[in-house]
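What follows is a single structure, written as structure tokens, with notes after it.
Here the complex is missing one protein chain, while the rest keep their positions.
Chain nomenclature is as follows: A and B, assigned in order of appearance, with residue numbering initiated at 1 for each chain independently.
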Amino acid sequence: MGKRMGMEVAMAVAEAVGLCNIDMAAVYPITPQSHIAEHLSDLVANGEVDAEFVTVESEHSAMSAVIGASGTGARSYTATSSQGLMYMHELLPIASAMRLPITMAIANRAVSGPLNILNDHSDIMPQRDSGWISIFVENGQEAIDMSIIAFKIAEHQDVMLPVNINIDGFQLTHMVEPFEMPSQEEVNKFLPPFVPHATLHPAKPVTMGAFAMSDYFPEIMKAKDEALKNSKKVVVDVFNEWGKMFGRNYKLVETYKTDDAEVIMLTMGSMGETAQMAIDQLRAKGIKAGLVKLRLWRPFPFEEIKAVIKNAKKLIVTDRAISFGGPGGPVFSEIKSAMYAETQRPLIYNYIYGLGGRDVPVGDFIGMFERVIADTANQLADTYEFWGVRE
Amino acid sequence: MALKTWKELPIGCVVSEPGSASEYHTGSWRSQRPVWDNQKCIKCGICYVFCPEGCVQQMEDGFFQADMDYCKGCGICAHECWPRAIKMIEEG
Partner (left out) sequence: MSIVENFDLFAPRLINKKELLSPGHRACSGCAEVLAVRLMAKALGENTVIASATGCMEIISSMFPTTAWRVPWVHVAFENAASVASGIEAGIKALRKKGKIDDRYVKVVGMGGDGATMDIGFQALSGAMERGHDMIYVCFDNEAYMNTGIQRSSATPMGASTTTAPAGKVSIGQKTWKKNMPEILVAHGIPYVATVCPSYPLDFIRKMEKAKSIKGPSYIHCFSVCPTGWRCPSHQAVSMGRLAVETGVFPLYEVEDGHYRLSPDMPKKLKPIKDYFKGQGRFRHLGPEEIDKIQEKVTTEFNKLKEKAKFLKTGNV
């Protein structure tokens, strides 16, 4: 049986990873991820986790080292944030092209400049097209659960892709929350040993990362896209298995009071909890408000999203990053393209908010609803606005 | 060999046939070819050691020969052969 306990989420993530029989980790410190690096080092130093902890000199080398280790067939882990993730950027599509099931926690933090250490999603968004499975978590329990689930998804024979788990920096990583930590026996039962598709070992010499010209490159890209799209089914299956075993059920898209909702809000990550309070307050006032929380960012769950929002009159997509000079928030443009061909679809509004750690209290979410509801002429639909920015 | 479709690609584009580059014959690049004069050869093996292609082999009689499928005609073997047992001649 799992154990109920309270602990800082970042440390709990390290504990959870420690239960996964990892062989190797290479983690470079960066706020607000550092406590994962430190606590995992502690676990290794105390012999509680039997793994090689490589104290790399940069995030570029962290990702390079886990690619190398995963190539040998070692279960390999890393974690980073913001500038560190940007520094890894070059290697992310290589890891996925090589089909290496690395898992990585991202303590989401705003990207410079200016330098800022607080939470938003501007670090993960530029990695969107790297070919990784990308999951967002809402609370500490989910951060722990996904840290374990990620290995099973990544290493599934039909997947073999790297996975990143997005955990809002400070907002989640530095919270002390109560949660249930699975036991070692439970994790052993849930997570089978890693069976790699090929390994760097003289027992069977292979070449990985060969050079491909135009005669093969498009086929390779197509194969990668199919692999990522097909992983959705496995994600659902593994979530279900987890639910059966631990009683905590996860869906690709989580809904709250959406059945009869006329106005729906969509969030990703920790803001979901505050937004949910806003829904309750709005419902108390008789407003048919609902909430959709997007858990799986890549592969994008088009069908699941469509099914839950298509009957609403208005949809408020919230974004914690912006595509400068572009269509607004990245989630917004994704949702818009998902709904483009639908005959029945809501008007879609977009608020860019909570950037660089700016606090977003319940009242702000209510404010967004009120503004959208007041827009009877539909003038604000299909465009984006910065929320709460001083004019 | 027919090019593979996307479905036929090995997972992660791993190449699992060691040395398969030898399917490609670099001999066609050559404009000169080395010719051995075994009378002068002292079987030192220098030509074998210095060939960048690794295409010079020792025969059963102890003399050396290049595999013309791969020899690029660089002339290193001829230049390094101290007893001058190898001559480069124009391909024609």
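As a convention for this text, contacts are C-beta pairs under 8 Å (C-beta built on N, C-alpha and C of every residue); 3 or more make two chains touch, one makes a residue touch a chain.
Bear in mind that the values here come from a model prediction, so they are computed numbers and not experimental data.
Novice: With touch defined as in the header, list the contact partners of the absent chain among those displayed.
Specialist: Hidden chain contacts in the full assembly come out as A, B.
Novice: If I consider the whole complex, including the chain that's not displayed, which of A:Pro205, A:Gly326 or A:Pro361 touches that chain?
Specialist: Per the contact definition at the top, the residue touching the missing chain is A:Pro205.
Novice: For the chain not shown, which residue from A:Val13, A:Leu43 or A:Ala65 touches it across the whole complex?
Specialist: A:Ala65
Novice: Residues of chain B in contact with the chain that isn't shown?
Specialist: Against the missing chain, chain B presents residues 4, 10, 13, 15, 17-26, 29-30, 42, 44-46, 48-55, 58, 67, 69-70, 72-76, 78-80, 82, 88.
Novice: Spell out, residue by residue, where the missing chain touches chain A.
Specialist: Residues 23-24, 26, 50-52, 54-58, 60-62, 64-74, 76, 90-91, 94, 98, 193, 199-203, 205-213, 216 of chain A touch the chain that is not shown.
Here is the rule we go by: only the chains that are shown with their structure count from here on.
Novice: In whole angstrom, how far does the Cα centroid of chain A sit from the Cα centroid of chain B?
Specialist: 52
Novice: Show me the residue ranges of chain B that touch chain A in the complex, using the header's touch definition.
Specialist: Of all residues in chain B, those touching chain A are 3-7, 9, 11-16, 18.
Novice: Flag every residue of chain A that touches chain B in the complex, lowest number first.
Specialist: Touch list, chain A to chain B: 97-100, 160, 197-198, 204-210, 212, 215-216, 219-220, 222-223, 226.
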